[in-house]
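Complex shown without one protein chain; remaining protein chains in place.
Chain IDs A, B, C, D, E, F and G follow the sequence of writing; residue 1 opens each chain.
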Amino acid sequence: MATYHKSNMLTDTPLSFCPGCTHGIAHKLIAEVLQELGQQGNVIGVAPVGCSVFAYKFFNCDMQEAAHGRAPAVATGIKRVHPDKVVFSYQGDGDLASIGLAEIMHAGLRGENITVVFINNAIYGMTGGQMAPTSLIGQKTTTSPFGRTVERQGNPIRMCEMLASQDGPAYLERVMLTDYANVLKAKRAIKKAFEYQIAGKGFSMVECLSTCPTNWHMTPVQACQHIKDNMTKIYPLGVFKDVGGAK
Amino acid sequence: MATYHKSNMLTDTPLSFCPGCTHGIAHKLIAEVLQELGQQGNVIGVAPVGCSVFAYKFFNCDMQEAAHGRAPAVATGIKRVHPDKVVFSYQGDGDLASIGLAEIMHAGLRGENITVVFINNAIYGMTGGQMAPTSLIGQKTTTSPFGRTVERQGNPIRMCEMLASQDGPAYLERVMLTDYANVLKAKRAIKKAFEYQIAGKGFSMVECLSTCPTNWHMTPVQACQHIKDNMTKIYPLGVFKDVGGAK
Amino acid sequence: MEQGIICAGFGGQGVLSLGKMIVYVAMEKGLHVTWLPSYGPEMRGGTANCSVVASTEEVASPLVSTPDCLIAMNRPSLDKFINDVVSGGMVLINSSLIDIKVDRKDINVYYIPANDLALQHANERSSNIVMYGAYAKLNGNIGSMDEFEKILIKQFGKSADKDKIISAFHAGYEEIKV
Amino acid sequence: MEQGIICAGFGGQGVLSLGKMIVYVAMEKGLHVTWLPSYGPEMRGGTANCSVVASTEEVASPLVSTPDCLIAMNRPSLDKFINDVVSGGMVLINSSLIDIKVDRKDINVYYIPANDLALQHANERSSNIVMYGAYAKLNGNIGSMDEFEKILIKQFGKSADKDKIISAFHAGYEEIKV
Amino acid sequence: MQVKIDFERCKGCGLCVNACPKKVLCIGDKSNKGGYFVARVDKPEQCIGCCACAYMCPDSCVEVE
Amino acid sequence: MQVKIDFERCKGCGLCVNACPKKVLCIGDKSNKGGYFVARVDKPEQCIGCCACAYMCPDSCVEVE
Amino acid sequence: MAKKLFKGNEALGEAAVLGGCRFFFGYPITPQTELSEYLSWRLYDVGGTFIQSESEVSAINMVYGAAGAGARALTSSSSPGISLKQEGISYIACAELPCVIVNMMRSGPGLGGIMPSQADYSQATKGGGHGDYRMLVYGPSTIQEAVDIMYNAFDKAEQYRIPVMILGDGMLGQLMEPVEFPPLKQMPDPSTKEWATTGTHYGKDRRIVNSLYIVASENEAVNIKLQAKYDLLRKNEVMCEEYMCEDADIIITAYGTVARICKSAVKALREKGIKTGLIRPITLFPFPTEVFHKYANSDKTKKFVTIELSTGQYNEDVLLSVMGKKPVEFYCRMGGSVMTVEEIVNKVKEVY
Partner (left out) sequence: MAKKLFKGNEALGEAAVLGGCRFFFGYPITPQTELSEYLSWRLYDVGGTFIQSESEVSAINMVYGAAGAGARALTSSSSPGISLKQEGISYIACAELPCVIVNMMRSGPGLGGIMPSQADYSQATKGGGHGDYRMLVYGPSTIQEAVDIMYNAFDKAEQYRIPVMILGDGMLGQLMEPVEFPPLKQMPDPSTKEWATTGTHYGKDRRIVNSLYIVASENEAVNIKLQAKYDLLRKNEVMCEEYMCEDADIIITAYGTVARICKSAVKALREKGIKTGLIRPITLFPFPTEVFHKYANSDKTKKFVTIELSTGQYNEDVLLSVMGKKPVEFYCRMGGSVMTVEEIVNKVKEVY
C-alpha cells in the first residue's frame, strides 16, 4: 500500500487547466520526478505560450516565460549560463511542432543538454480549439471545420520520429497520460529524461499524448479513451532514441 | 555524339557565382529539365537569399525573390494561386535548413505540390563563409574557426532524412554535382521531381551536394573531390522517398 | 434611452447567449445595440460576462463600465460588478447560487432562484432562460413579453426541449412581481 | 593636410591591403586615419576598392567621394573613379593591365607597369606592392621611404618571399621619376 | 488507508472515479466555489490504497495515506 | 565535332578541363574583361563530342556541336 | 438589406470575401482568431483557399507569394504575431504588392494581455519593419465602418500596389453589432495585373517580384518611387471624421474604438455646457494633418486633448500636425485598461 502527497515541486496555486485536462498530470509528474531526484533549488523551467502558459505559477522553481515556440531557444540561453542546473521546457504541439519547429529541431541537433516535455493534444487548446500540426486526419477543429484531410490541411507531424532522424538527441520517448499504468510509464520516461540531462548526455524529450476534453468536446474519461483508440495509431508509443550509456 | 547548347530557360545574363561554383551547374540542370519538359511559359520560380539570390536574373521565367528561408512559404502562396503552373524554389542550406527549417518541413508535411532544389554546400557562401547547419564536423569556417565540433556547434543536419521521417513528401533524392556522371544523375533526379509535380503527386525535393570553392579555400576541382571524399560520408546519395505511382 | 447591461456568471451558465438574446430583442425593436463579451483564457473554467448596450441613438461606447442593469448568475460575478451599478439601476440575482443579500439601497434588486426554477421547468442548463424571462418582465421598453418570446423561439425552435425552455422563460417572467 | 585616397581593382589584386598599408604608415606618422572598404557580394569576382583618409585633423567623413589620389589597378576601376579625382590630384595607373591614357589635363597621372614589375621582382600577386612603392615616392608627406618600408616589413617579415616583396616595393618606388 | 479530496481544488472531472479499481469514489452532489461538483469518497472501506486515483488526478487534489 | 568556349563568360575555373576525358581543353594565358584566364580548346581533333565539358561548365559557356 | 448581428472579427472575414479576397494565410492568436475560423469554412464556399500556416512569419510570406502571383490575399493577427511579420511586411512594401493585413491589437509589451490596446500605432504607421516604407493604415471604430473599409481595402491595395493594414483591437474584434453587407465582388483575374507572376511568361516579358537592389542608385530610385506613392496617398486617401468641431472650444482627438468612448464624452460634456468636438482620423497613414491645421489655426479652438490606449504614440502625430499652435493635452490608459467616458469628461474638465 502506497501513499500519495502533492509534490513539493508544485506550488499551492490551483492549476488553470480545464477539468480533467491531462496537462495537470504532466505537471505533477515533472514535479514528482524533480522532487525524487532531489533537485529542489537546482532547476530552471521554461513555460511556453499555450494552455500551460502559466506553468511559471505552478512549478516551484525559477521559471522563465518564453515567446510562443521559442522555449528551446530560451532554455538554450539559460542552460549555457547555468550548465550545472537542470533546465527544462514544457511545450504544446502548436508551440513546439508548428511555430517553434526550427527551434526544437536545432536544439536537438545541437544536443542541447536540456529536457523537453512535449504535450501533444492534437489541438490548440489555449486559443480555443484550432487545428494543430498534430491534429488527426478527420479531426474537426475550429479551423478544419469539415475535418482535417491530407489534401487540405496536410499530414500530422511526428516529432519523435523527426528528431530521431537526426544526430543530437540522446533520449526520445512517446508516452500517454491516459490511465494509471501509462501515467507511471510516463513518469519513468520523464525521470529518465532528467537523469540523462543530469548525467550530461544531452537533449532529451518526452512526448506525452494528452487530452483536451474542452476542445475535443468529450468528457475527460472519453478523451483518455480517444487517445488509446485513435491517437496512438498515428503516434505509436515507445522509445525512439536512447543513447544509453554513451554520452 | 551529342551536342550541347545553353538552355533557353536560362537568360543570357552571366551568372554571379564565383569561378567553378557548382551553383551554376544546378541552375542549368533546372533550366534544361524545364526546357525538355516543354514548360517554357508555364513556370514560376522562387529565389532565396544566399549566393543564388540573383536566380531571378538567370531563370527565363516568372520569378519571385523570397525573404531568407521563406521560399517554401512564398512558393506555397504562388502554387495555391496557380495550381496548374510549375512552381519551384531554389534554396541554400542556410536558407532551407537553418532559418527556414519550419517552412520547408511544413511545406513537406502539407505535401505542397512544388519542387525544391536544395543546394547543400555546407557553408554560408553569400555572407562570406560562416558555418552552415550542414557544415561537416571538423570543418573550419569563419564562425567555427577551430573546426566544427559536436560539442560546440552541434551535429550536421540531414534534410532528406528529416523530410523522409514524415508523411507528405512524394519524392526526395540526394545527388552531387561533382562530375559528368553524377551531374547526369542529378539531372534525372531534378527531372523526376518536376515530373512528379506536373503529375500532381505533391512535394518533391532534390538535395544537391554542391561546392563552394571560395569559402572552402579550394580549387573548383579540389572542391568536387572534397564532396566525394568527405561530404558523401555524412550525406549519402540516394533516393529517400519515392511514392512512385501513388499520388 | 440607453441601457447598459452586464450579464455575468460561470462559464457554462450561458450568460453570453443570455446577453445575445436581449440584443436580438432590442434589435428587432429598432434600437441600436452592441454586445461585447469578456474573452480569452479568462473564460477557461472561470467567469464569463458580456456588456450589452441598447440605445435609441447610435451606441458610442460598447464597454459598460457602470451598468444600468446587472444580471449576476453567481457570487463572484455579483461581487465583481455590484459596486459599479448606477444609482437607480437594477440587479437581477440568481438566488439559487447566491445566498447573500445586496445592501445597496439606491438600486432595485430582484432575487430569482434561477437554477431551481430551471430544474423545475426544464433542466439545469436553462437558468439563463429563467433570468431572460425575469429581465423581460422588468424591461418592457426593450420589448414586450411576446417579443422576448419570439426571439426565444427563434433560438430554440428546433430544440427537443423547446416547450420546457419556454416554460422556464415564463417561470422567470412570473417570478418578478411588479 | 588631408588626403583622400581610393585604391581600386579586381578582387584578388590586393587593393584592400594596399590601402591598409598606407593607413599604417600614416598612423605611425601620427596622422588621423580611416579605411573603408567596399563590401558585400559586389566583391564576388567583381571589383573591390577602399577609401583611405589621412589627415592632420580628426577625420570627419571616411567616405572619399572626390579622391586626392586614385590608385587604379584595372580598367573598370579607372573608368569608375577617374572623373571624381579632384583637380590637381594624382592618379596611379597599373599600365600592365590598363592600355589607355587619361586625357584629363588638370591632374597628375603616373603609369606604372605594376604586373610586369611584380613578375620581374617577385610574383604576380605583388602588383599592389609595386603600387605601394610608387605611392610612397609621391607622398613624402605621409611618410619617408624608410617608414613605408618599415610597415612593409611588419606585414611580410615572416614571409618566405620577404626579400622579393621588398624588391618589388623598390621597383615601384624607382619607377616614379619626379 | 485514507483517501482525502481537496474540496476547493477539485474540478469534478471524474478521472479519479474512473481510475479507482474498487469504485471507492464518485462525483458528489455538492459544488464548490468554482461551481464544480466535487468528487467524494463513497466507500472508504473498499480502498486498497493503490493510489491510482491520486496519480490520475490532474489537479493534485487527492491525498492517499 | 566542334567545341566552342564563350571567351567573356568563362571564369577559368577549369572544371571543363578536368572533365574532358580526352584532354582537349586547357586553361589559356589570355584573360578576359573580368580578369579571368579563359579555358581554351587545345586539341580540337581529339574531341569525341561527349559533352562532359559542357555539362560541367557552371557558366554555360561551352557549346558542343 | 437587413442588418445582421455580427462579431467584428467575423464581419471582417465576411467583408474580405465580399471584397474579393480568396486567399487567407494566418496563424491563430487571441483576440482575432474568429476571423480565421470564419474564413476556414467561408472561403471554401466561394472556391477560395484557407491555410493555417505554421507561423505568422510563414503566413506573411505566403501572402507575399500569393499577392505576387496576382491574388487577393489576406492575413490577420494580433500584436506579437504582427511583430513577427515585420520583415515580411517590409518585403511586401518594397516589392509593391497589394495585400491586406489585420492587426487586432492587444496589450503589450511582450506576451502582455489580450485586452484592447493601441500600442502598435507607431509600428503600423511608421514602419515597425526596416527601411522607409508605409502602409495604408485604417483605424475603424465601428463594425460597419470596418466592414466598409475591408470591402474596399483590396481595391485600394491594388490601386496603389501597397499593403493595407486594418488596425483594430480586441474590443472591435469581439464586439457584436448589427451590420449591413455590400454585394459579393469577384477577385480580379491575376492575369489582368501586368506585374504579377502568373507563370505564363517566358523570355523578355517575364515578371519579377523583388526587393533586392544591390546598387545604391537603383535602391534609391525605388525609394524615391515609394515616397512618391506615399505622397499620393497623403493627397488622395485621407479619411477623417470631424464631430461637432466647428464651435468647439476643446477638441478631443482619438481613433478606433477609443473614439467611440470619446464621442460619448463629447455628448456628456456638451450637456454640461462645455463645447467639445472630436477629430477622429479614419486613416492613420495618411494622417489627416490638414484637418488639424484647420482647427489649430482657428481662433475658436482653444485646446486639443488626445486620448489613446498607448503612451503618446498617436499623440506624436497630433503634435506634429498641431505644431505648437495650440496646447495639446494628453490622457491615456495602458496595458488593456480602457478609459471610461467619465475619465475623459474629467480630463477635459480639468484642462478646460
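Throughout what follows, contacts are C-beta pairs under 8 Å (C-beta built on N, C-alpha and C of every residue); 3 or more make two chains touch, one makes a residue touch a chain.
Since we're looking at a predicted model, the values are computed, not measured.
Checked against the full complex, the one of G:Ser141, G:Thr198 or G:Gln313 touching the unshown chain is G:Gln313. Note that of A:Ile25, A:Cys51, A:Val87 or A:Leu237, the residue touching the chain absent from this view is A:Val87. The chain not shown here is touched by just one of G:Leu43, G:Ile82 or G:Leu233, and that residue is G:Ile82.
The omitted chain makes contact with just one of the residues A:Ile25, A:Cys51 or A:Ala102: A:Ala102. As for the chain not pictured, it touches chain D at residues 20, 23-24, 27, 32-37, 39-41, 59-63, 65-66. For chain A, the list of residues touching the undisplayed chain reads 40-44, 46, 53-54, 56, 60-67, 70, 73-78, 80-82, 85-87, 102-103, 106, 110. The omitted chain makes contact with chain B at the following residues, 49, 53, 65, 67-69, 94, 98-99, 101, 124, 126-128, 130-131, 133, 142-146, 153.
The rule we apply is simple: only the chains that are shown with their structure count from here on.
Between chain C and chain F, the least number of touching-chain steps is 3. By C-beta pair count, the most extensively touching chains are B-G. Relative to the C-alpha centre of chain B, the farthest chain centre belongs to C. In this assembly, the C-alpha centroid of chain A lies 62 Å from the C-alpha centroid of chain D.
Chain geometry summary: the mean Cα position of chain D and that of chain E are 86 Å apart.
Shown for chain F are the residues that touch two or more other chains, namely 11. Contact of a single residue of chain G with at least two other chains is seen at positions 30, 54-55.
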